[in-house]
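Structure below; questions to follow.
Note that one protein chain of the assembly has been removed; the remaining protein chains are unaltered in position.
By written order: A and B. Residues from 1 in each chain.
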Amino acid sequence: MVDQPIVEVRDLRKTFSVKHAGGVSTLHALSGVNFEIMRGETLGLVGESGSGKTTAGRILVGLVPAGSGSVRLFGHDITGADGKAQLAKVRARLQFVFQDPYASLNPRMRIGSAIAEPLDIAGGWSRKDRNGRVAELLDLVGLPKTSIDRYPHEFSGGQRQRIVIARALALNPQFVVCDEPVSALDVSMQAQVVNLLLDLQDRLGLSYLFIAHDLAVVRAVSTRVAVMYAGSIVETAPKSQIYSDPQHPYSRALLDAVPRADPNYVRHPVVSGEVPSLLDPPPGCCFHPRCPFAFERCRVEVPILRESGPDRRVACHLFT
Amino acid sequence: MAAPLLSIRNLTVQFRVDTGWVTAIDDVSLDVGAGDCVGVVGESGSGKSVTALSVLQLHDRVSTRMPSGSILYQDDDLLRAKGSTMRRIRGSEIAMIFQDPMSSLNPVLTIADQISETLRQHQGLTGAAARRRVVELLGLVRIPDAARRADDYPHRLSGGMRQRVMIAMAIACKPRLLIADEPTTALDVTIQAQILELLRDLRRELGMSVMLISHDLGVIAEFAQRVVVMYAGRVVEAAPVTQLFRRPVHPYTMGLIAAVPALDSEAPRLTTIAGRIPGPQEIIPGCRFSPRCALVQPSCLDEPPSMQTVGDGQSARCPPRIQVLGVRHG
Partner (left out) sequence: MTDVGIGTRATAAAIAAPRGYGTLRRLLRHRSFLIGFTIIALLAILAVLAPLITPIDPSAMRVRLRFRPPQAAFWFGTDQFGRDVFTRVLYGARISLFVGFAVCVVSGLCSAVLGVIAAQLRRLDSAIMRLMDALMSFPAILLALGIAAALGPRVSSVIIALTVAYIPAGVRIVRAAALTVREMDFVQAAQVSGASSLRIVLRHILPNCLSPLLVHLTFIFAYAMLAEAALSFLGVGIQPPIASWGNIIAEGRDYATQAWWVMLFPGIAISLAALSLNLLGDALGDMLDPRLKGGE
């Protein structure tokens, strides 16, 4: 079982219908996504708005139904005919941490009840065990026990994110999807939460799917990184390589665009253009209208994610 | 040094709450010289946006008061300026762009309508002349196919394009100072890079001064010449940008620089600043940063530290550190 990935995503596709004045259009949120996550590993899923990274994360925990393709969690296919039943079997092993710590706690629920909610839903916890578990979880995320009777509005963003993490860990999950968990926090709070997630991974052997909109935070947490663009993964590589040697032109652009805290840094030319409309994606490679290296083939043929080195894959015609 | 274009002196701003007044910013001083680019950096509650809004007197008068200080723009003290003076200054002398380009644009008017409104008010341009200028401005902010885009409604544009429109409106009357309050925070990274590049080019082409407010030290490092660091309503350090990154004086600045996730280090853990940001109602004796400071000393709790010059245009609000560095000059 050790070598078996705990998450296996194969050719995952998802479309949404968008209503507008002229009728209904199809939005291609995910067009064939493949990745897997091993036990104890963190996959950093990086992309800008419209890349499909959040949709992918939500499909993994059953918040959004998959379109086509398959998602296997701990060996159970949650996309098949009996997907719901399969999902119910693995439900307790999955959790999700949201981006906005202000919206992810019910303002009318005390912290103690919020953290205990997964326990109450799962059932079978005596009052004493339940309260003991809540105290243990508060301790785990570094909050005082007196927090139990307080309300979310009494806490800052960073503290709320700790509460959300405590709630996510209540049932000892093995796999947690973190959807931009620190993007809404102040810089000095970001580091605290990121380090907490790392500590928890060490202590509890968690696996993460860590979703982010730029490559900076992902560096600290990831074992491997997957870069998404307009509904597809364009590159996956071990962390050390994606930063030192990005292969896909978009990965390079994304890396170059991160502002450096160094006044002497000389910036590479900025990539031009914007993310294409997913209602009407361009033919061929979605990145070709912005790519400085695009040639004829890029405009007609969709590149496939292929092996491009040890443990790394890229979807780019430059590498075939 | 010639008199600065904008000079904020010892400004204090208070907001009304249920229990009385809370101090949002306290004794804030900063200068923006002609053609300068000043970055104001701080986290939530630092008072950086409050400072910016004070310059244009955009606070709600009923729930805000400014018991002390002055904001000198050329010969006017904006705190005491008449309504008509302020209206002239807003837009034509000092312009401002905000974080959220969607709510800053009126959804029922076309781009051209909104920009020509500004042109009509401040420059009396109408009809074909206004139209020509609108298209010229949209070209200046590098909106492709400007003549056609001018007739679009805001919802047809992406976030990056909307921010470009906001910039076009801001520079329509050739202001001498542009205040940009987190202009790229709501945008994707590649678009952020484009907008920063655009602002940098426009500043050079139009000879504007820019006051850039951001929570992101990376953005500040790339864009600003001088940096003002704010924490919990006070300026804690001010320095030329290279000096600030080479030798930060205030422990908060040091922590902030260290906390930025680096792209080129293999450190397994990020450096953190312990504790949390205090709320405006919390009473902290002495230095507001002392509860989180790794270098705190008993004297820090006695009284609020004053701003002291370190040299090379750098000053900080941390006497113990300045003493250790041994670089204090008058």
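Everything below uses one rule, namely that contacts are C-beta pairs under 8 Å (C-beta built on N, C-alpha and C of every residue); 3 or more make two chains touch, one makes a residue touch a chain.
In this text, all values refer to a predicted model and were calculated from it rather than measured experimentally.
Taking the complete complex into account, A:103 is the one of A:85, A:103 or A:279 that touches the chain left out.
Note on the undisplayed chain: of the listed residues B:55, B:78 or B:95, the one touching it is B:95. Within the full complex, the residue among A:31, A:55 or A:95 touching the omitted chain is A:95. The chain omitted from view is touched by exactly one of A:85, A:121, A:279 or A:300, namely A:121.
Of the candidate positions B:126, B:281 or B:323, contact with the hidden chain is made by B:281.
Residues of subunit A in touch with the missing chain: 61-63, 88, 91-92, 94-96, 98-100, 102-109, 114, 117-118, 121-122, 150, 152-154, 164, 167, 171.
Note that in this section only the chains that are shown with their structure count from here on.
Distance between chain centres (mean CA atoms), subunit A to subunit B: 32 Å. For subunit A in complex with subunit B, the residues that touch the partner chain are 48-49, 156-159, 186-192, 194-195, 198, 213-217, 219-220, 240, 243, 253-265, 267, 270-272, 274-275. Interface of subunit B with subunit A (complex): residues 43-44, 158-161, 188-194, 196-197, 215-219, 221-222, 241-242, 245, 255-257, 259-264, 266-274, 276-277.
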